[in-house]
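One structure follows; several queries about it will come next.
Only a single protein chain was left out; the remaining protein chains are all shown in position.
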Amino acid sequence: MIVAMQENATEEQIDVVIDAMVDVGVNVHRTTGATQTILAGVGPTAGVDLNKFEVFPGVLYVHRITAPYKLAGRAFRPEGTVIEFSNGVTVGGNQVQVMAGPCSIENREGLVETARRVKAAGGSFLRGGAFKPRSSPYAFQGLGIPGLQLMHEVAEAHGLLTVSEVMEISQIEPMLPYVDLFQVGARNMQNFNLLRELGQVRKPVLLKRGIAATIEELLLSSEYIMSGGNYEVILCERGIRTYETSTRNTMDISAIPVLKKLSHLPVVADPSHGTGRRDMVAPMAKASVAAGADAILVEVHPNADKAASDAAQTLYLEQFERLMVDLRVIATAVGRTL
Amino acid sequence: MIVAMQENATEEQIDVVIDAMVDVGVNVHRTTGATQTILAGVGPTAGVDLNKFEVFPGVLYVHRITAPYKLAGRAFRPEGTVIEFSNGVTVGGNQVQVMAGPCSIENREGLVETARRVKAAGGSFLRGGAFKPRSSPYAFQGLGIPGLQLMHEVAEAHGLLTVSEVMEISQIEPMLPYVDLFQVGARNMQNFNLLRELGQVRKPVLLKRGIAATIEELLLSSEYIMSGGNYEVILCERGIRTYETSTRNTMDISAIPVLKKLSHLPVVADPSHGTGRRDMVAPMAKASVAAGADAILVEVHPNADKAASDAAQTLYLEQFERLMVDLRVIATAVGRTL
Amino acid sequence: MIVAMQENATEEQIDVVIDAMVDVGVNVHRTTGATQTILAGVGPTAGVDLNKFEVFPGVLYVHRITAPYKLAGRAFRPEGTVIEFSNGVTVGGNQVQVMAGPCSIENREGLVETARRVKAAGGSFLRGGAFKPRSSPYAFQGLGIPGLQLMHEVAEAHGLLTVSEVMEISQIEPMLPYVDLFQVGARNMQNFNLLRELGQVRKPVLLKRGIAATIEELLLSSEYIMSGGNYEVILCERGIRTYETSTRNTMDISAIPVLKKLSHLPVVADPSHGTGRRDMVAPMAKASVAAGADAILVEVHPNADKAASDAAQTLYLEQFERLMVDLRVIATAVGRTL
Partner (left out) sequence: MIVAMQENATEEQIDVVIDAMVDVGVNVHRTTGATQTILAGVGPTAGVDLNKFEVFPGVLYVHRITAPYKLAGRAFRPEGTVIEFSNGVTVGGNQVQVMAGPCSIENREGLVETARRVKAAGGSFLRGGAFKPRSSPYAFQGLGIPGLQLMHEVAEAHGLLTVSEVMEISQIEPMLPYVDLFQVGARNMQNFNLLRELGQVRKPVLLKRGIAATIEELLLSSEYIMSGGNYEVILCERGIRTYETSTRNTMDISAIPVLKKLSHLPVVADPSHGTGRRDMVAPMAKASVAAGADAILVEVHPNADKAASDAAQTLYLEQFERLMVDLRVIATAVGRTL
């Protein structure tokens, strides 16, 4: 850590800061410049709240020098993480994977039709939500575990893997037989109790970026899972909240190459939530693959207009099939397969 | 709801939209202007996902006309809600209340000293966190229920009420004997399962605005609690995330009068989290009262520098006492007591 | 325009609003629902400040129904605008164009080397700034008109067109002989006097989105230029300011397909300013072309580390050449040439 003192800081103020630095367990190196004193603290600061140094009298700035995450950092595994699933499908390798399905699991018929066409088009995961606590207390709330059983059965019959959102610790256990990939939603990105429990699970976790989360916070949340021993985390960019309102969120495509640089974990892009608009999903899916995404997560429904949730951002199956053709060309253009 | 068609929308496109509007249960009034057709849907749309209309071909804009909340709206109780606690203290009335205490409950000695001086200075609630899942997996995680027992005992001995954060449904029951006011943190503002359970409780809830939540979303979350029958909700402004970095969050003081206008619920301001800096707490607390806040929530600690969490934003007890003197003058200046 | 009254609005309040609507020149259609009155105003509202209706007593919401721009709207020229330059190069057609060069024009030698390699790699425009008022009063301020003369001469010798930023009305005239495309910087996107003057010029204008500008505001600014008679406007996405700090700005790639949908104007992407980091320029340039950009604007310099300005985001020439190879493949993948 680095503490830069104000130009007019007194010796007494500097001493108070040095004592507090020693207190948190770092060795202090002092550099006295012509106008300013700089204190460098060397030692482990991962668990230290550095903000408190900012409000000491005489302090100008405090900076953490090391990244506050370790296991998630690129240096931990420079060659990159490749997650292999039971059927041999990999995320993080050369092949770009596509995960598709309805926002909510609704009924067998629609799900079978979806699974059949997702598989035929080249998708490898069937997605679908079973728990749907909605922002309006009056909307459809999901089928629960029976829905996941149904999805698991349909996916298996079509040679697909399953991904579904877990919202509470109590859901982990009952979901375990039916999902191949646990999804943590944007609202739970900093639900640290849930993350810690998922660190104990031996199934991969897809961790969505919160709508107001920084890239550093996303990596710190992945660290939470990894510190429990579960190193199979996939990071997901799904749009952040900005002042722009023509899309529901602003999809931060640059987060994809930034995450690939800072971390060894695979990165998936979710253009459905990223834009909130069906007509923007295809261009943003293509942009994501061009920018280096390892997988695409997208909402499709045989009767998209009438989907029980997220209808506006859900692709028709025909649109999805066309998109898959286009994505394959883009993947090839960036030296990958799909 | 209003759907404005694009200038060049075809009759066929208009018909598709009208059918879909009828489908969600509204009566459609069509206005055909010289350049543009406008469709007004009259009827209940609270549970309807209007976004899906935006991606119909030929649609320019869709607007929800009614506010998506009802119970939380000012019209529901124009005179305003006043919440009365067991000892007669009220929030939402003429008296401005102050809720103060450490971020985390740490030990009896410090808590007693805090309670004594908070009470002496005119505070009415003792605050303190018992569950502290932290963004770094390596930091202090809280004392749990025993901590709440301690706080309850200390508060009672000093004639104070207690407020503490509930993070999971499973914590509600064990917390019930020890807290007078359940606090829902910013990260849980859209944890709808938790909100629904709190709707069943017969104790007031302090609901914090999420760091990326709009005022409308905050009101919709309060609606979730109220729709369960618990009408005693206090809304809390505690800073939103913006591009500005000199404060940890940007405290949206204007949210206070906006909430007072849109809703009948009391509004509390949290300048500790709102700014993240001890030296900004006092001016922002004063600004909040001047802008119409019904209560102030603030972090204090006898040894603020060494607080186990949030040290940077925690006031020393002397600072708190000075602030209380100043706040009383401001409260008087806006026609209230403290 | 639509005015939705609050549920408890009085007849008197409604009458005041109706009178004010008639006052601004619209015909009012009133719909009285069970709970709420809605007033639809039909007629031209382009020059009307609708905000003032929001603060009338009894008003809930006001919405503008027509887009506030006309000439820039897709409906005005559904087939899209293709701008043809003197040498036959087109922007907005099937071919993706690349505009490259240093942030600031510095010296002949570097510029010749840059032009030679930009041209050889397939670029069509040489970019370079002549006026560089910088955020620090102590930094390099640009070569002025002599710099533009130099750039024009070098560009012509290599078969390239020129693009450079105009910052003040007084610069238009002297720049005219030397630039093929006037660039308006992000800070001047709402310099309406400058925009109006550029509406009188008969050379195309590249209009950059302000760092806090909405897509609608960008289109309204383009309308300003077009309303003067200059229909040759190219819109530029170059990153917006958000809370994320790992890139200098957050490049809003989704703005590209949104702009292509709402407007007929060509769209160019600037990944140099969009990210502020050399190592992110290539993935974001590829993403932009995949998302439908008509052109790419990028900073290159033979000695990028020592560029007089924007060094961090400037590509080395070798990086640029590699990027051009990759972009050509992506362009082909989306059915275009480069």
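Brief remarks on what is shown
Should a chain be cited, it is by its letter among A, B and C, assigned in written order, with residues numbered from 1 in that chain.
Here is the rule we go by: a residue touches a chain if its C-beta (ideal position, glycine included) is under 8 Å from a C-beta of that chain, and two chains touch if they have at least 3 such contacts.
Every value quoted in this text rests on a predicted model; they were computed, and no experiment measured them.
Across the entire complex, the residue among C:Val82, C:Ile145, C:Ile172 or C:Ala312 in touch with the chain not shown is C:Ala312. One of B:Met21, B:Met284 or B:Met324 touches the chain omitted from the figure, and that residue is B:Met284. In the complete complex, the hidden chain is touched by one of A:Val22, A:Ala75 or A:Val325, namely A:Ala75.
Of the listed positions C:Pro68, C:Gly93, C:Gly122 or C:Pro174, the one in contact with the omitted chain in the full complex is C:Pro68.
Residues of subunit C that touch the chain left out of view are 20, 46-47, 49, 51-56, 68, 133-139, 167-169, 187, 190-193, 196, 210-212, 217, 220-221, 223-224, 227, 241, 248, 276-279, 305, 307, 309-313. Contact between subunit A and the absent chain runs through residues 2, 4, 6-8, 29, 31, 33-36, 38, 40, 42, 60-61, 63, 65-67, 73, 75, 78, 241-243, 245.
Residues of subunit B that touch the chain left out of the display are 212, 214-216, 240, 242-247, 250-258, 261-262, 274-275, 279-280, 283-284, 286-292, 326, 329-330, 332-334.
Rule of thumb we're sticking to: only the chains that are shown with their structure count from here on.
Seen from the C-alpha centroid of subunit C, the farthest chain centroid is that of B. With centres defined as mean CA coordinates, subunit C is found 38 Å away from subunit B.
Shown for subunit C are the residues in touch with two or more other chains, namely 242-243, 245.
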